[in-house]
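Down below is the structure, laid out as structure tokens.
Heads up, one of the protein chains got dropped from this complex, but the rest are sitting where they should.
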Amino acid sequence: MIFISDNATGVCPEIMHSLQVVNEDSTIGYGNDPYTKRMELAFDTFFEKTVHAFPIAIGTAANALAVGTLCPPWGAIFCHGESHLYCSECGAPEMFTGGAKLIELTGKYAKICPEDLDLAIRKCTKGNPHVNQPAVASISQIAEAGVAYTLEEIKTLAEVAHQHDMYFHMDGARFANAVVSLGSTPAEMTWKSGVDVMSFGASKNGAMMAEAVVFFNSELVRDFEFRRKRAGHLISKMRFVSVQLETYLTNNLWYKNADNTNKMARYMRAGLAKIDGVDLVYPVDANQVFVTLSQEIKHHLRDGKYDVYSQGGVVRFVTSFNTTEQDVDDFISAVIG
Amino acid sequence: MIFISDNATGVCPEIMHSLQVVNEDSTIGYGNDPYTKRMELAFDTFFEKTVHAFPIAIGTAANALAVGTLCPPWGAIFCHGESHLYCSECGAPEMFTGGAKLIELTGKYAKICPEDLDLAIRKCTKGNPHVNQPAVASISQIAEAGVAYTLEEIKTLAEVAHQHDMYFHMDGARFANAVVSLGSTPAEMTWKSGVDVMSFGASKNGAMMAEAVVFFNSELVRDFEFRRKRAGHLISKMRFVSVQLETYLTNNLWYKNADNTNKMARYMRAGLAKIDGVDLVYPVDANQVFVTLSQEIKHHLRDGKYDVYSQGGVVRFVTSFNTTEQDVDDFISAVIG
Amino acid sequence: MIFISDNATGVCPEIMHSLQVVNEDSTIGYGNDPYTKRMELAFDTFFEKTVHAFPIAIGTAANALAVGTLCPPWGAIFCHGESHLYCSECGAPEMFTGGAKLIELTGKYAKICPEDLDLAIRKCTKGNPHVNQPAVASISQIAEAGVAYTLEEIKTLAEVAHQHDMYFHMDGARFANAVVSLGSTPAEMTWKSGVDVMSFGASKNGAMMAEAVVFFNSELVRDFEFRRKRAGHLISKMRFVSVQLETYLTNNLWYKNADNTNKMARYMRAGLAKIDGVDLVYPVDANQVFVTLSQEIKHHLRDGKYDVYSQGGVVRFVTSFNTTEQDVDDFISAVIG
Partner (left out) sequence: MIFISDNATGVCPEIMHSLQVVNEDSTIGYGNDPYTKRMELAFDTFFEKTVHAFPIAIGTAANALAVGTLCPPWGAIFCHGESHLYCSECGAPEMFTGGAKLIELTGKYAKICPEDLDLAIRKCTKGNPHVNQPAVASISQIAEAGVAYTLEEIKTLAEVAHQHDMYFHMDGARFANAVVSLGSTPAEMTWKSGVDVMSFGASKNGAMMAEAVVFFNSELVRDFEFRRKRAGHLISKMRFVSVQLETYLTNNLWYKNADNTNKMARYMRAGLAKIDGVDLVYPVDANQVFVTLSQEIKHHLRDGKYDVYSQGGVVRFVTSFNTTEQDVDDFISAVIG
């Protein structure tokens, strides 16, 4: 199952260890424990700012809770048609907002651009009771085609949103890969660029099940705790999720994991680029390599026990925190057949 | 934090071990993995019947997804006013049903009785478009006062529900404790007594975060998978929850844990019964001991570093899979002061 | 069908006339017309205060939109178990709030009392994310048993709500009858007694289909216009509803209609009181006479072509703006048989 998806790989040793350590203790539930407190401080350090971070076990929920807090039922959320929010969550954003409308934008590499965003927002006239009201613009960093937004792009999109009195949300399911890829800091990529709220992901980069909704503006937290509980996402033994996040943020574990992941993706891309019958589809900024493959190569891979899932003819391979050069070399050999 | 709640204690060693074992493997996500398949079979064996069991990380969500599948937005759910469903989920059942009404019933020991249930149902005239339509009756087994419904009571309540063409749901957050307490089988306590769907809990009895929605009738599964995803409860690395449940159901781990828990609660009750200033409030069928305490005893306990949470003057102590007689003896000493 | 319900009688001549007058004109839709503007001013005069009044065609919607504006999805609304809001709207308040919980209170004559309200509110601990948050207390004036709250009772209930930082809502489906019955002013019965928002009814007192949501505090209007449109309650040719309300509020038409209605109910009560086999169940403050009837009398009535609907053995007769003494005399004769 190797290379099939971010979730095929399990948990990195540091996080597995921390789960055992926390298990030696007995403490209070629902996040009123010292591990959760430490996790909160770790987020403050990570973002160089006092933030409000709420552990969530599942990524879809982090996204849906985040936009649910920012968008009223009659609001509109603007995002790319290939974003996880728009097309891979079976209507979770609609459920958590109480029925808001997601407005589909297009754009190369699954990235939206400021002109399209502005135009789409202007079609929903502010104050006109007949139309959904612009409330949130959302991007995925890394975008779903495996490409990063530059800091400049993020800033410009956030400005458009804020000019229209809207909020700017980032789906950071692969946030660490983006930070490593751009060589920026977590702060630069988020609140310094205008992100109001983000869904922070660790599960794709070495955690078992650990995400967070992070508010960079305390005023936006509002009724979040009621929303979380009501959606069934207040975790009873929360410390087991909090400690994953704390460990992930400490000693640059997030960086180490993402750095290996990204390097292995580039290494795979380099190997694939030389092979006839393989065409790279998108740039490789992080851990996903999108290609088209000849039928012959597909056969080779399946003979080599590699799974090949394609959507619209495009095949995706995903590297991981524990991918080795040997893993990639073996894979390349199987591609060649 | 010992004795404060079911979630104060961590994970039993067998389940911690299984998490490490599953982590050595790399496999596909979202439940399409061999561990989830094995968990499904373990549930079939456990219930002596082919059932449909869906792993859920959080208990509130298991309850809300279960009733959400059974009750339309204009439906009514009948349950005890002290049930978790009614008063401890911040409206999760309302959210997951799309806005159904929970009708509050009363009754000794947080248990509902057939006469009250029947009467309340009859007030919501079937087919009258002005009133919410009776859809679900729900009980907690163990009920929230720590007392078990007898098999006979369950059967009678289920019959009332079915006579009115409604479904019968069981919140089994402490199901293992109930089975051990009554000396019945899981099958007898559920589908053989008329339960249509249950929320199955393991987190309170040694798991890290592992619950399940179990359908005893395949027709009721309907759109469950869409509901689960849309609520943000389809777990990416689901195998890490599935394996907790499989381990829990295998080699009678669930029984072993619950048996110790119940025994220690009875042992605590026996110890407390002898002490002046302690009054037992409810019978102790499972792992919860409800008492009233004199002010003096409260001081003793706090001096001994035991937390004393009370609601309406009633204090609850909870034992666990790893509680020892020594733990209880120490506690009793602290009570005596 | 006479006496069966408030909606059995049609439209009073003044309102029918105004519909014809407005029809001679052609003007802009959705409430941006001069008739709606005049209606707004008429409400200001009626309530001796600048209010915000939104015409709604249907009473259930007026109630649901009102509480939907005041109560978040995780909120709780406290009302009597026999109130229209609680038991006759098939979950409309739940739909319009996005899934809030209605907490059932009891009390004589379908009226709630301050002690019960306060107690029920305190059970939902403020700030505790596990429980629905107290948001609204709602009363029906006239209450569903045909009895009026005194001004003192209204004030005390509103104070309880406000002490808990909640809003106070009045369902005024029979508001005119209440004002006439108590001899107070509309202002005294509402904002001067602490009502924040009311559902104002005219359909039961001579209009065709005309209700309003009235905000006594402009800050609470918030997103009302979006909520109304999204619920399908923004009326295209709104002037035809607005003009009904304007006419109703002008030249004391509301008073004239309600005064006759109440008088005829008292006249009916007096007539019925003398008859063996008739027992009055509740005081008659407005237009509803609740009685129990002997089987013999029920036969007499049906022979006389009067419908007899009973709920739980209690029969309700309702008078109207156009009921005459002769109508009541004929009815009494039929009762006697």
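Think of it as A, B and C in the order they're written, each chain with its own count starting at 1.
Please note the rule applied: contacts are C-beta pairs under 8 Å (C-beta built on N, C-alpha and C of every residue); 3 or more make two chains touch, one makes a residue touch a chain.
A quick note: this is a predicted structure, and the numbers were derived from the prediction, not measured.
Within the full complex, the residue among A:D33, A:E89, A:E144 or A:D285 touching the omitted chain is A:E89. Among the residues A:D25, A:D44, A:E104 or A:D259, only A:E104 touches the chain that is left out of the figure.
Considering the whole complex, the residue from C:F54, C:F226 or C:W254 that touches the absent chain is C:F226.
Only one of C:A187, C:M208 or C:V281 touches the chain withheld from this view, namely C:M208. Set against the missing chain, the residues C:V11, C:L70, C:L245 or C:V335 yield one that touches it, C:V11. Along chain A, the points of touch with the absent chain fall at residues 73-74, 87-91, 94-95, 97-104, 123, 129-132.
Chain C meets the missing chain through residues 1-2, 4-11, 16, 19-20, 22-30, 57-65, 89-92, 95-96, 203-204, 208-209, 226, 229-237, 240-241, 307.
The chain not shown here touches chain B at positions 72-74, 98, 129-130, 133, 223, 225-230, 234.
Simple rule for what comes next: only the chains that are shown with their structure count from here on.
As a whole-number value, the distance joining the C-alpha centres of chain A and chain C reads 51 Å. Looking at chain C, residues 73-74, 98, 129-130 sit in touch with two or more other chains.
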